[in-house]
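See below for the structure under consideration.
The complex appears here without one of its protein chains, the remainder shown in place.
Let's turn to subunit A:
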Amino acid sequence: MPVVNEPSERMRKFKNRGKDAAAMRRQRVEVNIELRKAKKDEQILKRRSISIVSMEKSPTPGEDKNVIIQLSLEEIVKAVNGNNPELQLQATQAARRMLSRQKDPPLNQIIELGIIPRLVEFLTRTDSAPLQFEAAWALTNIASGTSEHTRAVVEGGAIPAFIALLSSPHMHISEQSVWALGNIAGDGPLYRDALINCNVIPPLLALVSPVTPIGFLRNITWTLSNLCRNKNPYPPLDAVKKMLPVLTCLMEHEDKEILADSCWAVSYLTDGSNDRIQIVVDTGILPRLVELMGGPELIIMTPALRAIGNVVTGTDEQTQAAIDAGVLVILPLLLRHAKPTIQKEAAWTLSNIAAGPCQQIQQLITCRLLPPLVELLDKGDFKAQKEAVWAVANFTTGGTVEQVVELVQSGVLKPLLNLLLAKDSKTILVILDTISNLFLAAEKLGETERLCLLVEELDGLEKIEALQTHDNNMVYRAALNIIEKYFSGEENPDLQPGTDQDGLYNFSVEKQDFDF
């Protein structure tokens, strides 16, 4: 029939007016500027190898902790630039030791000595493994500094040299190179891609084997994660495709750090457009990620949750894959987690699932996500409450009337209305939009009156009334709109007609051609 529309389809169109699912799903990046301290739960970008004297097991033959030779900077320059291999080693070692001390390593001074190209050259000295190792260590630590420090190393030509050293017969040298390359990759997309273009991936992946020692494997995993990291641009697709099978294997490992870093890697790979998410989904890794997300270790749970959170920013199908992997079973635990950042990530994840079609919203109800959501809204940390508000907003935008009723029955109104006191304009606006959505649903059920009373009983009305004087224009308009529409009178406007004659309107028309 020409006039038939699926009623639910039509209602969705109506309620989602102007918003499509893609716009409702909120990607991780909304604001690139951060006012806050760098997040403590982020993965470390660069690491310095610190020598703690007692732990140093002196891998270099001939070095004994009793005979540490102290050299001045001048002496170091001289010896490094000189031709005496003995002195070169001593000087490199001295430099490395300075760079490895716990407090204030003299990164700038060493760079200013201009010895980096020389140290890079030492990397190629296959004749002296100790020299190669000391140079690699020293460069690793320089590269662990600021971007400028890293640049000094890269511009000294270290990338090809380190990549070549991956295949060194000496495991400790190869491991040190992995570390150095990790620091370079961690600097940002530019050097990451420089490494990838120098074909770092095959030799790096070749180092992974069942017999690789755990410590080494940790380093490799961390470096791989840095090769997956950063956007603008993303790492090249073929590089990602090469790394993924290995990462998938690493995620089956039992070492916590390896698991954590491989989860971080996957979280970076999923933090992007839907085609990137798809590549990860295709590996079939989601069930394992969900399992890790539900585990007891915070360091693993954090990146696993991030990865899953990223996946559900994707298409409905990708989100469904995460649901099928069991994300909804784990989320209630995480929404109730003691750590605010976990609550927040979990709520963000939930908000994106709630942005999906009503079938997915139904699964969310079936898996009993509403009680923890309401609890979080009521008592959670503010960051988590904000995300919970989004979850409710999306739910009311995409849910069927029955689902919205279910939401209201689970007690969402009281904490939601309380959050109208939040000190955040956007949150307030989202809540006001949500209230409008609730009223639309109530209208369809002929329950407007009841909802009005409920809102008033829960002290929502006075809060909305107070918002009519809010300094933010959109907030005050939204509040005014709700008050006018549901809590008071009516409205009226005007346009224009013809002229008068004897003081009355003149009734006249000119004919035109019509085509509707």
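The rule is simple: a residue touches a chain if its C-beta (ideal position, glycine included) is under 8 Å from a C-beta of that chain, and two chains touch if they have at least 3 such contacts; residues count from 1.
Criterion: contacts and distances are computed from a predicted model.
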## Note on the structure
The chain missing from this complex carries, among "Exportin-2", "DELLA protein", "enoyl-CoA hydratase" or "Integrator complex subunit 11", the UniProt name "Exportin-2"
## Note on the structure
The one of A:Ser49, A:Thr212 or A:Asn472 in touch with the missing chain is A:Asn472
#### Entry: Hidden partner chain, residues of subunit A it touches
1-5, 7, 10, 13-14, 17-18, 30-37, 340, 379, 381-382, 421-426, 429, 453, 456-458, 462, 466, 470-472, 474-475, 481, 484, 489-498, 500, 502-509, 511-516
